[in-house]
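Partial view: only certain chains, each at its native spot in the assembly.
In this document, chain identifiers A and B correspond to the written order of the chains, with residue numbering beginning at 1 in each.
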Amino acid sequence: MNIYPSDDGKAAFVRLARGSDLLGGLTEAAEKLGIEAGTVQAIGAVDDLTVAFFEPETKEYEPIRIEEHLEITSSLGNVSLKDGQPFVHVHVNAGDRQGRVFGGHLVEGTTVFMIEAYFRTLGGPAPVRELEDDIGLAVWQ
Amino acid sequence: MNIYPSDDGKAAFVRLARGSDLLGGLTEAAEKLGIEAGTVQAIGAVDDLTVAFFEPETKEYEPIRIEEHLEITSSLGNVSLKDGQPFVHVHVNAGDRQGRVFGGHLVEGTTVFMIEAYFRTLGGPAPVRELEDDIGLAVWQ
């Protein structure tokens, strides 16, 4: 990956490597940048898409898989701490050849074609994620 | 709601309370943070969605209502001043169980399941909204 940091160390552009995993690449970038609390946003294109829909009744993420090249029309999220490590939470919208947009919660299994991301640190104590039983998700405490 | 401010007071993460109104919660957060000019972005999930489409011929917002649990795949907008008060203008994209994405101008009537928002102040004079007759909307003067 290519990293283009700001002079004050509080932000950076990142270009992810072709063929890498989108969520994995964003997580690796957050680690390299030393971001424990911050925002992330990205656009670009991918060779396939794996997102998930959180089913509140079963409290399970149900995968949604699209096996084609797509534009990433938006990718928006944050970095915070989970189990003491930087954790990237990102939701994605992706457009197909007809311009129809699909999206959800980004999970592993999305192959980068070309991604340009932007990170910015919060500059304050990181929110910490812990499982909240009634929601079924690890949320900011 | 839980607020996680930056040390310089210019930004914050916010987790909205489950069951609260999405637009109402974002507006309350902007007020608590004392933001008159800034950006807001959010991801998460909702138990239903009410957005609107501004019909330019009638100059009316037409509501679009979806009565199901959805992922908020993106929520993007700004805070500025309208009638002397902080006014949150946000557009939303939301994905269903099949990953299809719906969206529009956020209005009241969207129930938070879990929302993680980020606010950042502009750090300058706030734009002021006033009704512009030919557009039919209160826009930045």
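Throughout what follows, a residue touches a chain if its C-beta (ideal position, glycine included) is under 8 Å from a C-beta of that chain, and two chains touch if they have at least 3 such contacts.
Nothing here was measured: the structure is a model prediction, and the numbers come from that model.
What's in place is 2 chains of the same protein, and the file's complete complex has 3 copies in all.
As a convention for this text, only the chains that are shown with their structure count from here on.
Superposition of subunit A on subunit B using C-alpha atoms only gives a rotation of 120 degrees, nearest 5.
As a whole-number value, the distance joining the C-alpha centres of subunit A and subunit B reads 21 Å.
Subunit B makes touch with subunit A in their complex at residues 2, 4-8, 10-13, 15, 18, 41, 43, 45, 47, 69, 71-76, 93, 95-101, 113-114, 116, 118. Interface of subunit A with subunit B (complex): residues 37, 39, 41, 51, 53-56, 62, 64, 66, 74, 76-78, 80, 89-93, 100-105, 122-127, 134-135, 137, 139-141.
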